[in-house]
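The complex is shown incomplete by one protein chain, all other protein chains being positioned as in the whole.
For chain A:
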Amino acid sequence: MTDSKYFTTNKKGEIFELKAELNNEKKEKRKEAVKKVIAAMTVGKDVSSLFPDVVNCMQTDNLELKKLVYLYLMNYAKSHPLCTDCEDPNPLIRALAVRTMGCIRVDKITEYLCEPLRKCLKDEDPYVRKTAAVCVAKLHDINAQMVEDQGFLDSLRDLIADSNPMVVANAVAALSEISESHPNSNLLDLNPQNINKLLTALNECTEWGQIFILDCLSNYNPKDEREAQSICERVTPRLSHANSAVVLSAVKVLMKFLELLPKDSDYYITLLKKLSPPLVTLLSGEPEVQYVALRNINLIVQKRPEILKQEIKVFFVKYNDPIYVKLEKLDIMIRLASQANIAQVLAELKEYATEVDVDFVRKAVRAIGRCAIKVEQSAERCVSTLLDLIQTKVNYVVQEAIVVIRDIFRKYPNKYESIIATLCENLDSLDEPDARAAMIWIVGEYAERIDNADELLESFLEGFHDESTQVQLTLLTAIVKLFLKKPSETQELVQQVLSLATQDSDNPDLRDRGYIYWRLLSTDPVTAKEVVLSEKPLISEETDLIEPTLLDELICHIGSLASVYHKPPNAFVEGSHGIHRKHLPIQHGSSGPAAPVDQPQVIPSQGDLLGDLLNLDLGPPVNVPQVCSMQMGAVDLLGGGLDSLVSDPIIIMHPTLCGWKNIIYVLLSNSWSGPGLISVDFLLLLAVLNFCVLQVWLPAAKAKGLEISGTFSRRQGHMYMDMSFTNKALQHMTDFAIQFNKNSFGMIPTTPLAVHTPLMPNQSIDISLPLNTIGPVMKMDPLNNLQVAVKNNIDVFYFSCLIPLSIFFVEDGKMERQVFLATWKDIPNENELQYQIKECHLNADTVSGKLQNNNIYTIAKRNVEGQDMLYQSLKLTNGIWILAELRIQPGNPNYTVKNTLNEKVCPNLWPVLYNIIWMQLWMYYS
């Protein structure tokens, strides 16, 4: 049957009949009806009155029916009322039509709306043009490609030069929204003419439009200070706007352009003065407005403290402020605290410390400590305030106070120990690890002045295994300090804690630290004293400042979500991974590059000074200097053994032991400075530490703060890539993924990279990535080169590393004796290579055993003229056999290697064997 039958009926009341059929219950009937409608349509009959009934039929799973309905829709979309309304004489109707058009989120239909939209963008009435501008953004959301192909983006750009301010504002808004999903194209091409248009529109458009325009202005880089000043002059009136979002956007523009103005000009000083009142006014708004304002003020205060230094009183907390406002105000109060206002600030803080909200009270107590550290003249007052607070005996106040007093001791050593007695009275009430650790540290540090220090510390020892790691580590160190200060009475105590730490603990950090102390104390108490009781660096006054480059970037984002979270936008806003980072403009002209403003030095809040580990245990420290010094030590130690493996051998220790890095560093730098000594004692250390060697594959400097170090291993017949990811940036990292380039052995990861939690700043994570060799093969040079790409939320990074061949040695690499003999003879001489391994004092059996552990099997052994001859075989994952003959003379083991295929595997084998034998050597010592 053909479709021609649909054309046959031509009775009266046809439309009515169709209508009934379209609403029929049976699907088949409905389909027939739609076909009839379309047939009628193709012969030019007007079936538009059936529009609602046909659209109803769209609700079906039947693909054919759906397509038919679309056919109908597409035909009538052209003459759809919306399109005709776009021609209406009344501009308000035209605008309404174009506004509604963008809300139809159906791809196919939107195509038919392009023509009417194009007309509306050029409409004579500004109200229509302004509405059409937003419609372009809507369409872009539905079908970006179409919007570009149709040239709507150019039309939008033309609208920036429109005569009507509202049209300009909406065009800017639409362009900014589109450019968010379009990070690379420079949609808003800002030039002085455009800027002038924008500034004119700024005065006359709605408050919302002003926000869009100001945000857009802030992306512009004026060519000189005169241009910057003239823009500032025209933006300044916006500071008096009733809408707080307008005010904050204006502040952003001004803060950014201030960079370009000469610091000594009158205008610069006036502008700074003008910035303060609007910021203060924001704080009289609703609490939600206050919160956002305070987060931004926090940035502004760090960048330009002079703006608000007179206004500290407005940051005093009010009784009925919501807690989130209180906490922010407190933070800013401390940033603004100075000698001039410290008395007032302290009085306030003391008041806050008696409030009811626990979080707030804690932060207030901490703030008192920060004041003491920041304003030296006030330290004494702060300490006495803290003592008063301890007298209240409110548990969490006391604990918080003790933690900050510890920091005060570190800043002003030997100044306030008179209060230790008071602190000790509260020993029993401490139940939080932070406070306990702080108290223990104080007792250990001042053990010589506390008569009953041993009793105090002993009391903590009873429940040693129930304590948190932090407390355990501090306690261990404190008791060692005590022992070094009062050796006669405390020998038993120190032995007790060392055995608790080394024998009964599962925590490698604790155990290993115990071992180190133990060895240190038993071998050289004098050195031990020098190391453990060495002078500690003072802690710095400014903590938790934002790092200057990040701060500058955040200043460019004032008023945005980034400024609320104090993170660059690409760190958390979805879909903006490729967004260009914004920078503060740099001053041009004769004054040269902008002189760096005196930024207070930033000290990461987690202590990374070597003293910390021995004394404070603030957390797992990650530190660069140690790595460097380790490198020297390690190279010495390994005698170039690993040089041949990597061109740039930076070696660090396994990250679970990262605490150890510090200790070793201390040991190296403090006592054993002679390289000759290092190798011996260092080996001992390594033995104790169960030391693994990781190579830095990807230094943090090359990967925006991500450091990857790693090694390969073979365990239970499987290959693994053991890596340690360290985040040395200030933002967290997520979305890790890894990929290998084609390589000689077809090695690929068996599972995707499993990093599920975000990697926080200063954190490390250890990953063992299972590998297999079923991937595509491509010969690399050198053969064991592997190119790796690692992606995270920030970028994609590439590095290459050398795979130790030993991980490809399979377990079934033992050749039958007969086969071995036959093959050995068949190998041509040119495939034979010889190496000498020097200074290896092992006998044949040991060597054979150790090599077997690495899947190099001894097939036969002979003794020829007092020399042991070992015949060995090994097989690579790709089926290549390698046969070897090892001749061992005391002091001169000679290794001859032959392989079965004419491949140049051999040059790589030499370092492998060398490496294995060296590895065995270390283990021998352990």
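Everything below uses one rule, namely that a residue touches a chain if its C-beta (ideal position, glycine included) is under 8 Å from a C-beta of that chain, and two chains touch if they have at least 3 such contacts; residues count from 1.
Here is the rule we go by: contacts and distances are computed from a predicted model.
Asks: Report the protein name recorded by UniProt for the chain absent from the figure; options are "AP-3 complex subunit mu-2", "Sorting nexin-7", "Cell cycle control protein" or "S1 motif domain-containing protein".
Replies: Answer from the record: the omitted chain is "AP-3 complex subunit mu-2".
Asks: Which of these, A:41, A:160 or A:173, touches the one chain of the complex that we don't see?
Replies: Hidden-chain contact among the options goes to A:173.
Asks: Pick out which of A:51, A:70 or A:316 touches the chain that's been left out of the picture.
Replies: Touching the chain that is not displayed is residue A:316.
Asks: Given the contact definition stated above, which residue among A:14, A:32, A:111 or A:141 touches the chain not shown here?
Replies: Considering the complete complex, A:141 is the one touching the chain left out.
Asks: Identify the residue among A:93, A:387 or A:869 that touches the chain left out of the display.
Replies: A:93
Asks: Using the definition of touch stated at the top, determine which of A:72, A:152 or A:291 touches the missing chain.
Replies: Looking across A:72, A:152 or A:291, the contact with the absent chain belongs to A:291.
Asks: Name every residue on chain A in touch with the hidden partner chain.
Replies: On the chain A side, contact with the omitted chain comes from 90-93, 96, 99, 102-103, 105, 125-127, 131, 134, 137-138, 141, 166, 170, 173, 177, 180, 203-204, 206-208, 211, 215, 237, 240-245, 247-249, 277-278, 280-281, 284, 286-289, 291-293, 310-311, 313-314, 316, 318-320, 322-324, 344, 347-348, 350-351, 354, 357, 559-562, 564-565, 569, 572-576.
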